[in-house]
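A protein chain is absent from this complex, but the other protein chains hold their places.
Then we have chain A:
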Amino acid sequence: MPQEEMEAAGSAGEKRDQETLESVRSVVFKPSISLEEKRFTKVAGYDFNQGLDLLGLLDSLSGTGFQASNLGDAIEIVNQMIDWRLSHQSPTEYCGEEVRNPAYRESVGCKIFLGFTSNLVSSGIREIIRFLVQHRMVEVLVTTAGGIEEDLIKCLAPTYRGDFSLPGASLRSKGLNRIGNLLVPNDNYCKFEDWIMPILDQMLTEQTLEQNVIWTPSKVIARLGKEINDENSYLYWAYKNGVSVYCPALTDGSLGDMLYCHSVRNPGLLIDIVQDIRAMNGEAIHVDQRKTGIIILGGGLPKHHICNANMFRNGADYAVYINTAQEFDGSDSGAQPDEAISWGKIKGSAKTTKVHCDASIAFPLLVAATFAKKFHKKANTNTVC
């Protein structure tokens, strides 16, 4: 009878629906494994009800997610760089008596390399770098030519805020040079020229007539740091504290223009880059038992130069990259730490991270949570009577 058929069909349809629902449910609501809280951090951001607490905010970064978490990891890694001591590992079989001495081992720390591109020196990051060099918190700097001259020029005349959208032709007619959303007047470079030419003459005299000095980029930079004699300059502090600054491409900036013009009128100044590569690679090789850590802001020459030097000791032990470059085009600037591991520039066992962020935001926060925190904690404990 039709009605019975319909009833049978109805119950069959219901059963089909049930089966469909069950299979969908098993896909959508697939049971998950439980995440062990030891290995997986819960996500939680900073609670501003706690007040305006810088260190609290910085501590919360790890749990915030995305690049904030990467920055939190970077902070953790840099703190490890700062805290590591030779006493943390047991002496090797072959080391001598002096090296076994616990007090000595306690005094030996990690050697930190800091690399940065020149636009950061044009920006206010220059003050952050100056703080680190002033207190000898880093031992080796690598930068590009602009990273040298912009620091010196700022002691002669300031850089100003501008805007990315300012039209180039209009700026040129007004004698203003744009670096991102910063402006450097031509006049600043004229002042730099007037300042540096007599120094180059003097350096040429020292090379040819007086002391037979062989100039290298790092020696030139130390000399310029000595001549600028201004506490606002990180190069001045680098000269004073014996922090080596390497810049193999010293001619690729206003410094190069000055060297060119100087050499036409007064030729003969020689700058030896071979001696400097000996020194730079030596910085990584002659560390004996020490560990090395690298902090690199931006890409380009500074990034590669530091990584390459560390290859000579089979890789750095800690690495933090802060840059906005991407790896899809195979560039070295965009390459993540794991690519450097394949070259032996970073150890396979190293603690590494890359923060995909503009260093002008990330670096002050990084330094606040690491170097500056330790510095002021030490200062506070020193003042407690």
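Keep in mind that, in the parts below, a residue touches a chain if its C-beta (ideal position, glycine included) is under 8 Å from a C-beta of that chain, and two chains touch if they have at least 3 such contacts; residues count from 1.
Simple rule for what comes next: contacts and distances are computed from a predicted model.
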**Prompt:** UniProt names the one chain left off this complex as which of "Protein AUXIN SIGNALING F-BOX 2", "Nucleolar complex associated 4 homolog", "Translation initiation factor 5A C-terminal domain-containing protein" or "Small ribosomal subunit protein uS2m"?
**Reply:** "Translation initiation factor 5A C-terminal domain-containing protein"
**Item:** Chain not shown: contacting residue from A:Asp257, A:Glu327 or A:Asp358
**Value:** A:Asp257
**Prompt:** Any idea which of A:Gly124, A:Gly175, A:Pro198 or A:Gly348 touches the chain not displayed?
**Reply:** A:Gly175
**Prompt:** Out of A:Asn186, A:Gln202 or A:Asn229, which is the one that touches the chain we can't see?
**Reply:** A:Asn186
**Asked** What residues on chain A make contact with the chain left out of this view?
**Response** 175, 177, 186-187, 189-190, 192-194, 253-254, 257-258, 260-261, 264-265
